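A single protein chain has been omitted from the complex, and every remaining protein chain is retained in its original position.
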């Protein structure tokens, strides 16, 4: 599939997922995973309410059927059916009539962005509320309003899903995207779409690493997964979010700062010519917070375009499908593809003939005509691999130190390994 | 006491101490400590002449009653009574008449600063001499002069004093200032004054560390103290000198270069907005030379305003009480206060819930309303402390890495410790 075609298909997936009301639990998540499951076989996991997961407890499941604010004439002035953003996430049920003054305490707006509806939640403090445009609120006359949130908070399950692309080794690369946000396109339907198409691409060939794709609600979902799995298999990872806006790509390093994924991403971004930003780790943002907590301290970075909370449309109704583009998603997908190609090929070798240079010429690896100063890049790459392959340097080290393209270095390593001159 | 009031009081102390003739031993030092003792209870130590102290020996005690050069008419053209600088420190007694030509060999002037009297000593080679302005010397007619140094060099004692502010732990912070210079205000009466008022401030609250203030003659005094004390209690320290001139503050690092005091001072100076200079260690200057000698290698830096030998008034009669200001001394005092506040609060903690983030919300430490991107600084600080508290990072590390104010980080640590989430 061409990049352009994949971009269009990912955008179509974003549009399909957009109307669903996702949260950290509930049927919106399940419906989302059902649609993703049409693209990729998923193992869906259901974890019961009350399950202890690390320092947390799986919360009650939240489902919602309807929610509105109606004026005295019965006209719905705020309606969940129009956008899942209108209801405060995890709102407890309510059905009352109250004056606007009292209602105001339950209303969330963005006074500085008066036409936009904010995204707000209250997962762990029982509340109800509505989110609406400041302009809508300003237009409401005083008087009594009927408020209704037809929701259920009850014991149930937290739902997440996995897809595993088996590799030649059991060491895993974790690609994680959060599934808990309602009608927000960049955050994180674009990430879900890129993860899905990336998994499909990887499955077409057997990669070196085993790739595990995780679709889980933010924070408690990642924590649930960490509590229930053999985390030590995860050698590298990427949190995918905000993967579709028009901004340049941003890589945020793992807490370790020099994990292999950090170096691979830097190399790929710097040598690709893409405009990009590389940021140090901060303990804020998406689920890298959990993967990089000091007890786990995994080599997991975060790939976005414009980063977390870095654009005015962030967590508002302006983060709609028009805010993300096929081209941007195709580019995010390409960055992942390029990075994982390096990651899968990166090795530490040991020169088997480390005393003096081995005679490459008699193995057909060196130009027999001497005296020329324009040593071919392939020969130079072999000399670099031989020089640095003392067991402490990886091919990525060789590429960075020599300034040669990683592919050239990888090809040199293949040739030398074929000649028995280096061993992994 | 306000900073301005403290500045005025410190300046008054400088003016009181200024006329006394201090040296590395003798009654001038005792009189100085008597006056300081009016501000602060001191433990005065007397170490006998001949005592072996490290590679040195406590010298004979020097006392001086009078010294002058008188012309043929009996008129004193150079008079110790006018300034203690006029006599070469540790001059042996002399009472002779001699022609100017012979006298010249015993005269010290500053040809490039012809109106100023230099400060000169000869502690370890027995000499006598006078210091005077070049202009004074130039005005002397040829002829015979009576020279008199009514001094005593005899077995006695070297005198130094200590004041200890007990802390909650026995680990000590050493604040050291040299007391051996005669009528020089910035070098080092200002340092003595700042140390004294700093000690009084610290005594008003029980600090975390134990603070030891040392008033001792330069070089041999510090060496005597080092020879007689349990140096291993000293975890941090500051040599205070040149603490009152109008220049910006200068911190000179310890020999280690990355001692905790070095990092604290850098942080305080960089975040305070003060103009300042931070210098690498050199084995020259004040008693940091001794504390940082390679055998001890203490984490002791040096705080001055314009540093050692860095101003034209240095070691001349122009270093008088007008050369130092109440504001400058108050500012030096404030730098010490701010630095010790950080030093006393700086700790390494260990996150007790390092696997994933602990659920701060249920402990009342996290805003229950989700979706907002303007995470409060206090919450961010808690996440940073949790992320970095793996036993290897201090709160100062957290402040520097996060860019958050140290106080915010300290408050976050207090909150987390209160919730049992981190332990020292």
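For clarity, chains are labelled A and B in written order, and residue numbers in each chain start from 1.
Definition applied: contacts are C-beta pairs under 8 Å (C-beta built on N, C-alpha and C of every residue); 3 or more make two chains touch, one makes a residue touch a chain.
Keep in mind that what you see is a predicted model, and the values were worked out from it rather than measured.
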Touching the absent chain when the full complex is considered, from B:154, B:169 or B:309: B:309
Candidate in contact with the missing chain, chosen from B:18, B:119, B:286 or B:349: B:119
Option touching the unshown chain, where B:63, B:113, B:152 or B:219 are the choices: B:219
In subunit A, positions touching the absent partner: 351, 353-359, 361-362, 368-373, 375, 380, 383-384, 386-390, 402
Interface with the undisplayed chain - residues on subunit B: 54-56, 89, 118-125, 127, 219, 222-223, 226-227, 255, 282-284, 289-290, 292-296, 308-309, 314-315
